[in-house]
Every structure is written in structure tokens, then in C-alpha cells.
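The structure appears right after this line, and notes come after that.
The complex is shown incomplete by one protein chain, all other protein chains being positioned as in the whole.
Just so it is clear, A, B and C label the chains in written order, and each chain counts residues from 1 on its own.
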Amino acid sequence: MNTAFSEEDLAFQQEVQAFIKQKYTPELAARAANPKTFKDAQIEWQKILFEQGWIAPNWPAEYGGTGWTPTQSYIFDNERAMAGISDVVPFGLKMVGPVIYTFGNDEQKERFLPAILSSDDWWCQGYSEPGAGSDLAALQTKAVLDGDDYIVNGAKIWTTYAQHADWIFCLVRTDSSGKRQSGISFLLIDMKTPGIEVRPIHTIDNYHSLNEVIFKDVRVPVANRIGEQDAGWTYAKALLAHERVSIAEVANSKRNLAEVKKLAQQEVNGGQTLYSDTAFRSRLAETEIELMALEYTELRVLASVSRGETPGPESSLLKIKGTEIQQAIQELRMQIAGYYCGVLGQDDIGHEFGSAARQAYMYGRAASIYGGSNEVQRNVIARAVLRV
Amino acid sequence: MNTAFSEEDLAFQQEVQAFIKQKYTPELAARAANPKTFKDAQIEWQKILFEQGWIAPNWPAEYGGTGWTPTQSYIFDNERAMAGISDVVPFGLKMVGPVIYTFGNDEQKERFLPAILSSDDWWCQGYSEPGAGSDLAALQTKAVLDGDDYIVNGAKIWTTYAQHADWIFCLVRTDSSGKRQSGISFLLIDMKTPGIEVRPIHTIDNYHSLNEVIFKDVRVPVANRIGEQDAGWTYAKALLAHERVSIAEVANSKRNLAEVKKLAQQEVNGGQTLYSDTAFRSRLAETEIELMALEYTELRVLASVSRGETPGPESSLLKIKGTEIQQAIQELRMQIAGYYCGVLGQDDIGHEFGSAARQAYMYGRAASIYGGSNEVQRNVIARAVLRV
Amino acid sequence: MNFDYSEEQVMLRDSVQRFVQSQYEFETRRSIAESETAMSAENWAQFAELGWLSIPFDEQYGGFGGDIQDIAAVMEEMGKGLVIEPFFANVILFGGLLQNSGNDALKEKYIPQIIDGSLQGAYAFVERQSRYQSADVLTSANKQGDNYVLNGTKTVVFNGANADVAVVSARTSGGQSDEDGISLLLVDLSSDGVSRQNYRLMDGQLVANIEFKDVSVSADNLLGAEGQGYVLMKAAELQGSVALAAEALGIAGKLNELTLDYTKTREQFGTTISTFQVLQHRMVDTFMEYELLKSMLFRALCSWADGDDEFELDVRALKAKLARSGKLIGDEAIQIHGGMGMTDEMSVGHYVKRLMTINAIFGDGDYNQQQFVQLQDSAA
Partner (left out) sequence: MNFDYSEEQVMLRDSVQRFVQSQYEFETRRSIAESETAMSAENWAQFAELGWLSIPFDEQYGGFGGDIQDIAAVMEEMGKGLVIEPFFANVILFGGLLQNSGNDALKEKYIPQIIDGSLQGAYAFVERQSRYQSADVLTSANKQGDNYVLNGTKTVVFNGANADVAVVSARTSGGQSDEDGISLLLVDLSSDGVSRQNYRLMDGQLVANIEFKDVSVSADNLLGAEGQGYVLMKAAELQGSVALAAEALGIAGKLNELTLDYTKTREQFGTTISTFQVLQHRMVDTFMEYELLKSMLFRALCSWADGDDEFELDVRALKAKLARSGKLIGDEAIQIHGGMGMTDEMSVGHYVKRLMTINAIFGDGDYNQQQFVQLQDSAA
């Protein structure tokens, strides 16, 4: 049992560090941090990764993946997060991409994968529906066959960055006669198709990332259906476990915790820093210890995935614990912000981070709700592990 | 809104203090603290209270109660606990007594109440059964009418101090045809009746207070049945809410917390007392604050009871929170004991309180299980308050 | 032993309740919060008419002569309605300081204006570096003749944007964190040398950073004796904490109610989610936290009424308890509402954000628990 980096690993780490230092310029970082310029900056960075061949560590090499060992993936992700760089937008690269190369036909692979890798297409996810929530299989959006097209009617909700998207991948109901999980199909839909309306959802973080997407007689070619009609649930489910592994966001939490430490060292109350305040420090240490345990849990799952095992209910554990830790760190940052924890949209007030802390905290409430709420994840573990 | 003591209250407080000082001698205290002499010392003290007329604050004056205001009851209980005196053994005075004076006939009142008040009869409670647990209504002990007697067969479990008891009050099944809650009768059974066997249950605290009580063709006169046949569930239920109010044990927890503070001031680690160790102290303060909130919750319930209202689901809250706080205080004491927290039955080792801390902690696990487990209490609140 | 509000208090409470129910629906509140001043002048005039603005003031100035229990009765209902008008900042903080100031001339001049609704006041006591230590004061007031010259910047001044005048804490002597040497001055915010930067907090209120540059303030505007302002500040902190706790209690009850109602209508997996035992038990826990918070508020209100030595200890405990209960109740409210809890459209998030704002005023849970511990040590 060991996790020591080999010489190759150490060399790889240096290569990653050098690459980031060279390519992720302060100027780019500044644009990525600004909501107004975020999308362009993010695409610019993803294209840099694409040119380097590092855009899709989780894909098989034959489709453009890196062929990295789990240790290399771990190193890359760690260095990325520690440099304060956001992960790639997941909808194309981590969600629909794997579905397409696993279940799509050759034509679909040729048509969609290159633009996902090059970040020329921006994807969004159409799973949840108003009224369905964590009960995905209750979905009502209907697709009716009409010649070579489906005609889609219905609505999707909580669609992150739909306002930026070129494509949406959707679960739609093509048959209502059998069990709820059957009769669902997996469609790729061009967002420019007539009949699609994107309505912003204003959220408690006072920011716009979520949307409702309304479909009114939207024609989607049958050629845009993944796999068999009525079998879409299977494809989506295969993806969910993968999604949950990355949802733990250990590397990002490490970075955020390091930032929180730095802020606590600067914030003074009654002549001593918050970092040397025992109550705050013990809360911080408790969170850090949980994160240390989570990090090795993620590594254990990665090690088993690298042996070809499919991530099982452990991925639900990573999701639950990962989001709990993210929220704990957001709370620590809010605590440091003190009187400034509620500042709205202005970063020149008090501690400059107050508004950002608030936004991250409020939006962070969603982490335990979306992607299968933590309650649903506990049900999953209860069934799969406890077999109750 | 106020809780200030009136002059009468202050005078009463002094009277109680003087009484305790005079009657609860150090010699008596020492015997009460020793498991071997506990029973006799406890009875001796209860007889002193009886002579003073203070044995049954919760009873109506006509049956021998004190007629105290809620504030006086609060003062008495507080002074008693702060003097380190155990509350009266509840089975006669707090449990079966109220059932007898509320639902019993005149003959039963005359026959049983005096010996309960004078502590000449020691009672125990026969509710739980092996296999029934918190699902009281699932009880199986049968009573079959045979002339003027019932013939009782079955077993009761978790019977505290059955080894000392003269009488047991039991729920028994007299009819199995209807709903589970109906067909239950409430019997008073002389422990000397042939066919009763008391088997000790050894518990994780390495102490003997619990028993199984086996009934084999035990003849119980019909005259010992409270109220109507098959209506026993009603009588027992009316009692449960009262039982839960006193189960909060706020006064005892205040006393125990004060003791824990004193111990923490004596215990040194690395040159500073545990009391000045911030982590320990903040745990202590957190518990104390919860207890302060619980104390006023109890007072609110007492105030409403004194207006003639029956304690409702709040009593479940008192039970849940009261036992959680008791357990938190037990845990603090174990933490102070350090290496000596596991000492078994010897009080001359290390901190002299190690063995007692262990016993209280381990036995204390039962508080959230017995008297309707805390899970069952939450179900009660969910139904009664949330109406879900 | 008596835990009932008096008849008068019940009348006050009912009056706020009626207002909230009939005139302060959530959408009305939203449009007020989003307006330029983040308050409604009409509502404020109505508050004056209803007598709410007179509560803490002596009868000789036209006040109601109320105490902290009267205020609590009102604040709980304001919490339920998420009333955004600056009752707390203007009447309780600014008005309370004035009422306790011992400066009869100032009282005579300003209290009637508060009561009739024509004056907006604020209490400026937070500085960039002070965090929760209100004795950490860098703003200086130097005596020059009959005036003080005020220099410094106050931050997160509640009602600071709308205020005509403010009570400002300033150092007239002593070191940066000394309790001695702080003086309270009532400053006209239209004076030369005053500038403001207005901004909003997540609960929608409009606050300000206020900079004072060589602002001349008459020595007549001193609240309390020179250098002895801290005792007034401390009283404002304690009474303000109780008022906020009452508001928080109202919010907590409302959050529990909204959440419970939601679970009874929301269907998932073919049934209303109120039938899920885990959600039931978690809602039992939030119900219990609400009751415990209420008990703690009553404890502080009683020890105030009893003239108890432990009032400060009880307030610290109350504020610490508020932090824990509020966190649990707020988190569960959003979590159980699921995706809907994340939307600005639902009221639940707005209640949570006000609760979080309250948590940070006069110190968070950790801070108040530490004060609790220090008080015990200094009493021992």
C-alpha cells in the first residue's frame, strides 16, 4: 500500500505546473473570475487544454483522451485546482461525451465528439423537469415520432448555462405505457431549433446560471437519438455514477480550504487573527480532517476504477460527503466575512471577498440538492450496500 | 412575562434549604451513594419527605399532594438536585400513584395510595416485553379470567428494580380480537404471588438494575384491575405524557453539569486545567446553553400544566432533548476521566470518579431507548404537531 | 412564573400581524425591497400612525413607554412578515441610544420626530477593522472649542443610506480597543465632510459606508458623558440582540411552516414527500429547535423583567443558540424545498438570508459563546 509518486509522476507534475504557469496568465485568470467575461475565458482555456491534448483525461485515448494513469489524473486535477483554475464545463466533456462514445453510433461520434473536445459546442443538460425533482423517472416531456423527426413538447428545469448552450442532451418520454423507467429516450437537440425558449431562473445567490428550457413542437431528427428508442434511462444511469465521482470536487475543496486559511490569517478580531482563535481553528481543522479522509476515499475509488471496476455506491458517498465539505468550507468563509458576509455584488466593500463568499455559499446550497439530492443518494446506498 | 421569585417563594426556598440541610445528613448521603445500601437509604429519605408532607408534589392535595405552585415545585426540585439528592423512585409516586388516584376505585385508592406515599410499598413497572420494545401495544402477556381472578402468563422485560419490588403494575392482554391497542388491561400484581420469577438482566454498565419478570399461571384478583377490562391502554397513555415531563431531569442535569465544571477545574493537562482548555470549554458551554433552553422549555410546560392543560407533544420534546443533554454531560465526564474512563468498579484508581463516570455513561445509553425510544418520540411529534 | 405577553403586548403584536397579513404579501415586500430606498414611505407613515414608532420612548416625549418585551412582541411579527422597513435600525438602535442617552435636549428635539415618522436615524458603530469588538474604534473626535471634529469611516451602517442623522462612536481618548475613551455623537449627515457609499445586503436592506472628514459636531450632541459611550453601546448591543432574536424566532417559525406546508403538497416517487420518515424526523428536529429558541428568548425576556444579574449571560446564550438553531432551520428549509428552495421566486430563500444577516449582527455564534464563557470566568 503506497501513494508515493514515481519519478515519472514527479516529472509529470512539473510538466503540468510549467504548462499552467505559462498558459494560464494572470490576465486570463482575471477574465475567468469576472462573471461577464467568464464564458469566453473558459472557452479560451479549454481550447488551450485541447491543443495540449489534455482536455479529456477521463476519455479513452482512442476518442481523444489522455491515457493518463489515475495518479496522473489526480496530479493534474490537483495542480489545476491549486492554481485556482475552474474545472472544464462538465456537460459536454464529462456528461454527454462519454454517453456518445459509449452508446452513440459512428456517425454521432464523428459528428459530435470533435466539437466537444475543441469546446466549439457548448452543451447543457436536460434531465430535471418542473414537478419531477430528484424523481428523474417521473419526467413528462414527450417526443412523438413524425416521419424522420421526433416532435418534442415539454419543459426542462435547473438547466445550468442553457443561456450559453449550442446543444442540449435530453431525456424525453417516448412511451408512457410501461414502467416509469422504460419508455424514455435520449436525444441530442440543437438549441437553435425553432420552438425552444430559454427562461432564466433567478436564484438565491442573486446570479443567473440556471434556466428553464421550454420545448414547443420542436423537431429533432431521429438521427440525434442515442441508442435505442425507449432505452435512454440505461444510458443516463450509466453516466450518473461517473458524474457523482467528479462531484466530490476534492481538489477544489483543497484549494478553497487553503484560501480560507489565508483569509483567516488576515482577519483580526480583538487583537488576534481568526486563525489563532481556537473555536474557529478547531472548526477549520475538523473540516480539513474530513477532507483528508474524503481525498483518500476518492483515491480508493479512482484506484478501483483504474482496474476496470465501475464506480458503485461509493460514488454516492463521494457525492454526499463531498458536498457536505464544500458547504462547510463555504460556511467558514462566510464566518470570516463577518459583517460583510451579506454584501451584494460589490467587491470594494469591507473584506473584498464578502460578496463572492455570499454568492458561493448561497449557490452552494444547491450542491446537496442537484445531481440526485443527498437524500436520494442515501436511499441509493441503503439499497445497494445495506440491501434494505 | 417574568420568573422572579415572590417573597413567599424566597421564603419557601429557604425553608427547603434548611430542611435539606437538617435532614439529608452526610451519613445518609454516603449510604445513598453506595449501591449496596442505596435501597434502604432511599426509603429512609422518602419517609422523611413523607413525614414532612413533601413526598408527592405532583399529586392533588386531596390525595396527599403538596398543593405547591409550579414555581414551588421547581424550587423544591432544584434544591433537591443541587444538594445531590436522587429524585424519589418514580414507579409508585410518579407512575402508578397518579393512575390509581385518577382511574382507580375508592377501595383501590384506600388500599394502595397510603403505602405508596409512605414508601412502605416498592413498585415496579411491567410494560415492555421481550420482542415488543418501543412497540408497547404489541404486548403478549395474557390474562385469562377464572372466577374472581385473572390467570396471568407471559414475561415483562427491562423492569427496573424488580428485585426490590413489592408490587408491579402491568399491562396485560385480555382480548386479542380487536385492534392492538384495545384488549389491554391494567393490573396491580403482588410480587409475592406464586408463579412470579425475577431474572436479573446484566447490562453494559456492569450493574444490576434491570430484570425480566416471568409470570407462570399467576393468579391476580379482579379487584386489582384498574378501571374497565380492555381499557388499560387509555390509562397507561394518560400517564406517559406525565412520565416524559419528569424524564427531562433538568434539575439533575444542572447538578451534574455543575459537578463536571468542578472536575474540569481540577483536571490538568499540559499545565492548564481542562476548564481553561478552549475545546473542552466550548463543548461545555454548548451543553450548558442547550440546558438553559431546555430549562425554560420545561418551565413553559409546567406553567401550562398549572393552568390545567395536559402536557401534549411538548413532553416528547422534553424527553428527547432532556436525554440528549444527559448523555452529553455523561460524555463530558468521561472525557475528563481520560485514561481512567474505563475503570471497572473501583473508586480508588486515578480520578476517583472514573468508575462512576463509566457506569453513568453506559447506563445512560438507555435514556434514549426506554420510556418510548427517542425515535418513537419523534414519530409522536410528527403525528401530533406536524400532522404528517 | 408567567410566560404570557401582557394584554398591551398582545394588542401590539396583533396590530403588526394584521398589517403583515393584509398589506405585506411577499410580492409587495419584494417590490419595496427592490425599490431605490428599500423601504416604503407610506408604510413608515402607517407605522407612525399605528404607534409602533413610539414604543421604546418615555411618555413625556409622546412615547409608549415600552420595554424590551414590547419590542420582542413586535419584532417577532416583523420577522414573520420579513418587514424590511428600518424599524430595528431607526427605532430600536438609534432611538434606544437616544432614549438612554441622558441628554434631555437631544431627546426633546429628536424623539418626537422619530415617533411621528419624520426622522430617519442610524447607529454607526462598525469599522473595517473592528469585526465584532465594538470597542475597537479608530474614528476620532477631537475637541476644538465647543465642537468635536470627527474623522474616520463607519461601515455597514444599517439604515445609513436613508438616515438624516446618526449616532456615531468615536474615540476621544485611549487606545484603539479601550472601552474607556469612546464617545457617542449625534451627527447630522448633511453636514460638510460627510460622504456615503450605499449598497445592499443579501436581505435586501440598503446600508452605507459613511466617511467623516473633519466633520464639526457640537458638543451638545454628546450622548452620555465624554469617553463613557461604551456603556450605552453595550446596552444597545444587548437589547438589540434580544430584538433581533425575536425577529429571528418569527422567521424560524415561518420557515418551519413554509417547509412543512411544502412537503404536504410536493409529490415525489408517487407520494407527498411529507410521508418520508427521514423528512418527518428532520422537521421534528427543526420544530424542537424553534421551541428551544423561543424558550431561550423567554429566558432573556424574563431575566430582563426580573432585573436579573444574568441578563447579559442569557443574551449571549440566546445569540449563540440563535446561530445554531437558525443554521439548522435555514439549511433544512432550503434542502427540503429542493430545487424550488434555490429560486428567488419562493420566499424561503429570502427568510434564510435575513436570518443569516441577523446572525452576523452583534457577533456570530462563536463570538457570543466566547463572551458567554468570559462572563462566567469574570463572575467566578
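We take it that a contact is a pair of C-beta atoms (placed from the backbone, for glycine too) under 8 Å apart; a residue touches a chain by one contact, two chains touch by 3 or more.
From a predicted model like this one, the values you see are computed outputs, not experimental measurements.
Peer 1: Among the chains present, which touch the one that was left out?
Peer 2: Within the full complex, the chain left out of view touches A, B, C.
Peer 1: Considering the whole complex, which of A:F12, A:F50 or A:Y74 touches the chain not shown?
Peer 2: A:Y74
Peer 1: For the chain left off this view, which of B:I201, B:A223 or B:A384 is in contact with it?
Peer 2: Reading the full complex, the residue touching the unseen chain is B:I201.
Peer 1: Looking at the whole complex, which of B:W45, B:W59, B:W158 or B:F215 touches the chain that is not displayed?
Peer 2: Touches the omitted chain: B:W158.
Peer 1: With the full complex in mind, choose from A:A81, A:L317, A:L344 or A:M362 the residue touching the hidden chain.
Peer 2: Result: among the candidates, A:L317 touches the missing chain.
Peer 1: Consider the whole complex, including the chain that is not shown, and state which of B:G133, B:G195, B:P221 or B:G312 touches that chain.
Peer 2: Counting the whole complex, the residue in contact with the absent chain is B:G133.
Peer 1: I need the residue numbers on subunit C that touch the omitted chain, in ascending order.
Peer 2: The list for subunit C reads 276-278, 281.
Peer 1: When the complex is taken as a whole, what residues of subunit B touch the one chain not shown?
Peer 2: 128, 131-135, 138, 157-158, 201-204, 206, 210, 267-271, 277, 279-280, 283, 334-335, 338-346, 349-350, 358, 362, 365-366, 368-370, 373-375, 378
Peer 1: Please output the residues of subunit A touching the missing chain, sorted low to high.
Peer 2: Residues touching the hidden chain, for subunit A, are 1-4, 69-71, 74, 281-282, 285-286, 288-290, 292-297, 299-300, 302-303, 306, 314, 317, 320-321, 375, 378-379, 381-382, 385-386, 388.
The criterion applied here is as follows: only the chains that are shown with their structure count from here on.
Peer 1: Among the chains here, which has the CA centroid at the largest distance from subunit A's centroid?
Peer 2: Looking at centroid distances, B is the chain farthest away.
Peer 1: Just how far, in Å, is the C-alpha centre of subunit B from the one of subunit A?
Peer 2: The answer is 53 Å.
Peer 1: I'd like the Å distance between the centres of subunit B and subunit C, where a centre is the mean of that chain's Cα atoms.
Peer 2: Centres of subunit B and subunit C (C-alpha means) sit 43 Å apart.
Peer 1: What positions in subunit B touch 2 or more of the other chains?
Peer 2: Expected reply: 282.
Peer 1: Name the residues of subunit C that each touch 2 or more other chains.
Peer 2: 369-370
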